[in-house]
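Right, I'll just put the structure down here and ask away after.
Every protein chain except one is present and positioned as in the full complex.
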Amino acid sequence: MKTTSSMSMKHFLNHGRHIPLLFVLEIAFILIFAFCTEYDDGAHSDRAFNVSSTDQENRIQHYYAMFQDVHVMMFIGFGFLMTFLKRYGYSAVSLNFLIAAIVLQWATLCQGFFHTLSSHGEHGTKILINITNLLNADFASATVLISFGAVLGVTTPLQLIVMALIEIAIFSGNEWYGLEVIQASDVGASMFVHIFGAYFGLMVSLVLKRDFTSEKEGASYNSDIFAMIGTIFLWLFWPSFNSGLAEGDAQHRAVINTYYSLAACCIVSFAMSSLVSKENKFDMVHIQNSTLAGGVAIGTAADMMIHPFGAMIVGSIAGVVSVLGYRFLTPFLHRKFGIHDTCGVHNLHGLPGIVAAIVGAITAALATEKEYNYSLYRQFPARAPMAGTPEFEEIKSHFAGIHPGQGRTGAEQGGYQAAAMAMTLVVAIGGGLVTGMILRLPIFGKVQKEHLFNDALSWELPDEEEEHHAPTNTEPMFRSHMQNEHKM
Amino acid sequence: MKTTSSMSMKHFLNHGRHIPLLFVLEIAFILIFAFCTEYDDGAHSDRAFNVSSTDQENRIQHYYAMFQDVHVMMFIGFGFLMTFLKRYGYSAVSLNFLIAAIVLQWATLCQGFFHTLSSHGEHGTKILINITNLLNADFASATVLISFGAVLGVTTPLQLIVMALIEIAIFSGNEWYGLEVIQASDVGASMFVHIFGAYFGLMVSLVLKRDFTSEKEGASYNSDIFAMIGTIFLWLFWPSFNSGLAEGDAQHRAVINTYYSLAACCIVSFAMSSLVSKENKFDMVHIQNSTLAGGVAIGTAADMMIHPFGAMIVGSIAGVVSVLGYRFLTPFLHRKFGIHDTCGVHNLHGLPGIVAAIVGAITAALATEKEYNYSLYRQFPARAPMAGTPEFEEIKSHFAGIHPGQGRTGAEQGGYQAAAMAMTLVVAIGGGLVTGMILRLPIFGKVQKEHLFNDALSWELPDEEEEHHAPTNTEPMFRSHMQNEHKM
Partner (left out) sequence: MKTTSSMSMKHFLNHGRHIPLLFVLEIAFILIFAFCTEYDDGAHSDRAFNVSSTDQENRIQHYYAMFQDVHVMMFIGFGFLMTFLKRYGYSAVSLNFLIAAIVLQWATLCQGFFHTLSSHGEHGTKILINITNLLNADFASATVLISFGAVLGVTTPLQLIVMALIEIAIFSGNEWYGLEVIQASDVGASMFVHIFGAYFGLMVSLVLKRDFTSEKEGASYNSDIFAMIGTIFLWLFWPSFNSGLAEGDAQHRAVINTYYSLAACCIVSFAMSSLVSKENKFDMVHIQNSTLAGGVAIGTAADMMIHPFGAMIVGSIAGVVSVLGYRFLTPFLHRKFGIHDTCGVHNLHGLPGIVAAIVGAITAALATEKEYNYSLYRQFPARAPMAGTPEFEEIKSHFAGIHPGQGRTGAEQGGYQAAAMAMTLVVAIGGGLVTGMILRLPIFGKVQKEHLFNDALSWELPDEEEEHHAPTNTEPMFRSHMQNEHKM
C-alpha cells in the first residue's frame, strides 16, 4: 500500500507523461486565446450597444437549441456509445470527455485561423468568437471522437491527446479547402467529418497493429444498455447535426430529410441484422451502430431537394451497407490487413460517409434553377454566374441577395463534390498513416497486452465482489470521497 | 457452433418472419412517400424563395426545441422506462426504437391522409411535410409505445410490428374524428393518445392471455436505475408534450400548468407509495410511473384557464389514483379477468387519461367569455357564433381573427368533450380486441413460456459470469465487433 517516492517517480515517468502535456497545453491555449481572439460583435458589450437587442439575441437564440443538441451528441452520444465494452466504460466515457474538451479549444483556434485567412483581414487578424465558433468546434470534435472509436481500448491517454492535436490541425485545413476553395456543399459534414474521422482512425489503427484478441473485447448486459443511451441520443439529435448551420427553408429541409432517412435506416438495420445473424436474432452491435448510418449517409445532401422518399432510400441503403460491413467487411479487413476497428467506425462513418458523398454529388449535379428557383445560388454559391456577366445582372435584378459565383453547371458542381470526397480520403489516409507512425514513438507509450480494453490501465477499480456479497474481512473498499483520510 | 443451411431455413421460417415484412414495409413507405408527399412551403426551395427568410425560419424555429423534447420522450423516455425488467432490457429499448421508427413514417401517412381529407383538396392531394408533421408523428408513436407497455415481454417482434400498423391506422381515424368533427379540445392528447393507447393495449393483452407468472418478471438493481432515466426525461419534457402544438398564451399556460401538476403529482405519489407499501418504504414501480400521471391527467385541460392550483389538484388526484391502481386494481384485473399489464399502463395512462378527459370536460363547460375574453373562440373554435349571425359580426368587429363556429354553449362543449372520451374508449377497446385476435393467428408466432420477459428470445446474450470473475477457459466471449472473424 505504501508508495515510496522513487516508485512514484518511476510511475510518473512511465505512466504520467500526459500530465505535463495537459498543463502545457492549457497554458498554451490561454496564451493564444489572449492574443488572438476577441468577442464577436453580438457578444461584445461595447459594440452590442449599437445594435438592437433583438438582433443580438437572434444570433444566440437562433443557434442555441441546435448547438446544445450537437453538444449532447458529442459528450453523451459518442461517450456512451463507446461504453459497450464490459471493462472499458470508465475510459470510454471519460477519455471521450477529455479529448472533446481539448478539441473544443484547439479547433476554435485552428478553424479560426483558416477562417481569418479567408476573410483577408477584413475584420482584423483576431479570431472573433460567437456561438457559431462553439458549434463548429463541436462538429470538429466529432472527427476525433470517430477516430477514437477505431482505436478504442488500444491506446494510452497520451497517444489519444497527441492524435487529437495532429488530427484537428489537418482536419481544419482540409475542411477549409473543401468548403472555401473547392466550394463543395456538405451541410452535415459527412465528408469533412465522417469520412475524414473514419479513415484517419483506421489508418492510425493499421499502423499501431494492435490486432491480437482479448477476452475483454466484448460487452456485458449492462454495458450494452449504457451504449444504447449513446445510440439513441445520437439518433434523436442527428437532425440538429445536419441542419445546425443551415438557415430558413434549407434548415427545415435538412431536419425533415434527416428524420426520415434515420427512420428508414432503423427499420432496414433491424431487418438486415436479423437476416445475417445467428438464428435470425438481432445483434446489439448493429442496433447500436447501423441504425445511425442514415444520419451520416444523408448528411451531404440533407439540405438539397432530395425529397423525403429520396432521404428514405438513402437511409435504407446506409442500413444495408452498414450491417453488411459489420458482418463481413470489418472481419475481412482485420484478417487480411490487420486493421482493428473496435467500434466499427468504418461501417458507421466511413462507408455511409462515402454513400453521402456520392449521393451529394449526384443530387448536386441534378439540381436545376427550375427546381430551386434562385435559392439554387444560395445552396450552391459557385453555380451563380460570374460577376459582370449578363446572366448575373439578370438574376440580380430579381434576387438582390445573390453573390457572384463561378458560373458552374450542375455537372461541374457534382464533379467538385466528388473531388472534395477524393481529397478528403487522400488527406485522411495520409494524415492517419503519418500520425500512426508518430504515435508509435516510444515516448508516447504503448498499452500492454493485459491492459487492452481494460480500465485497469488508467483507473483504480472498485472491488466488484463486495457489491453482491456481505463485506469480507479482506482489503477495504478503496474508492470513496472520504478515502484519503484512511491513507494519509 | 456450425449452422447448417437447412437449420438456417427452419429458423428463418419460424423466427425470421419479421424480416421480409420489414423490407416490404420500408419499400412500401418509400413508394407511398414518393407519390403522395411533398415539402410544405416553408421547407420547399422553390416556394421558400418568395417568402421572407424570417417567416420560413419561424416555423422550424418555433417548433424545433419542443419537438426535440418530445422526440427524446419517445425514444429515451419510453425506451428506458421499459428497461426495468432485469432480463428484457435489450428488447425494451431496442423494440421501442424499432416500433417508433416504423410509426414515424406510417403515422405521417395516416395522419396526412385524414388531414388531406379535411382540407378538401385545397392544397392539392399531396401530403405536405413540415415540422408539425414530424411532431404529430412523434405524438402518434406514443400511442403504440403505451400499448407496447401493456404487452411488454409477452409478444414477438412480428406481433409488435403488426400491432403498430393496425393501431396507428385506427388511432389516426379516431384522432381526426375527435379533433375535426367533434371539435374536442385535447392539447396534450390525453384522450386520443393516452386513453387510446392504454385501453387498446389492455385489450390486446386480454386476448393474448399471457397471464402465467415468470420469475424473470422483476427488476434488478441496475435495471431499476436505467428505468429512472426514462422516468425523469418523461417527467422533465412533459410540458413540451402538452404545449408543443399550442401557441402564444395558451402554450405558456400549458407549460405552467403541466409543470405544477407534475410537481404535485410527484409529492403525492411518494406519499401514497409509502402509505400502501410494506413497512412504509417506497416502491420503485410507483416512483417510476405514478409520478408521471400528473402529466397525463392535466393533458386535456393544460391550455385552459385551470390555474396553477387547479393543475396541482389534478396532479395530486392523478398520483392517488395511479398508486392505488398499481397496488390494488392491476392485481385485481389480472386475477379476475386475466389482463396482464406488464408496465401498468392502465395506472399511468388509462386512469389518468380518464381523469384528464373529465377535468377537460368540466373546465370546458365552465369556460366563459368573461374569463377568456375573445380568446375563448381560439381555445374552443366551435363556441364561436355561426357565420352570418349578429353575434358573429359583433365579435368580428372587435377581433378580426375569429372564424365562424357552431355557437356551442359551454355545457355543450363539455358534452362534446365527454363524447370524445366515450368514442375513444369504444374505438380503443374494440380495436384492441380485434387486433389481439389477429395477433393470435399462428402466422405471427407466439412467445414460448421460457422466453417470456426474456431477451434470449431475440438476442445472443453475453456470458455474464466473465464480467465478475477472472476469465475461465471455457467458451470465449461471443459478442464483439470483431466477432465474425472467428466464426467464418
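Letters A and B mark the chains in the order given here, with residues in each chain numbered from 1 onward.
Quick note on the criterion: a contact is a pair of C-beta atoms (placed from the backbone, for glycine too) under 8 Å apart; a residue touches a chain by one contact, two chains touch by 3 or more.
Nothing here was measured: the structure is a model prediction, and the numbers come from that model.
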Residue of B:Thr116, B:Ser190, B:Thr342 or B:Gln417 touching the missing chain in the full complex: B:Thr342
Per the definition of touch given earlier, which of B:Ile60, B:Ala92 or B:Ala250 contacts the omitted chain? B:Ala250
With respect to the chain omitted from the figure, which of B:Phe33, B:Tyr88, B:Trp176 or B:Trp235 is a touching residue? B:Trp235
Need a quick check: the contact residues on chain B for the chain that isn't drawn. 62, 65-66, 69, 86-87, 213, 215, 217-222, 224-225, 228-229, 232-233, 235-237, 240, 247-253, 255-256, 259-260, 262-264, 266-268, 270-271, 274-275, 277-285, 287, 291, 305, 307-309, 312-313, 316, 326-328, 330-331, 334-335, 340-344, 371-376, 379, 399, 464-465, 468
Kindly note down the residues of chain A that lie in touch with the hidden chain. 3, 11-12, 15-16, 18-19, 22-23, 25-26, 29-31, 33-34, 37-39, 42-46, 48-49, 53, 56-57, 59-61, 64-65, 68, 71-72, 75-76, 79-80, 83, 89-90, 93-94, 97-98, 101-102, 104-105, 129-131, 134, 222, 226, 229, 458-462, 464, 466-468, 471, 476-486, 488
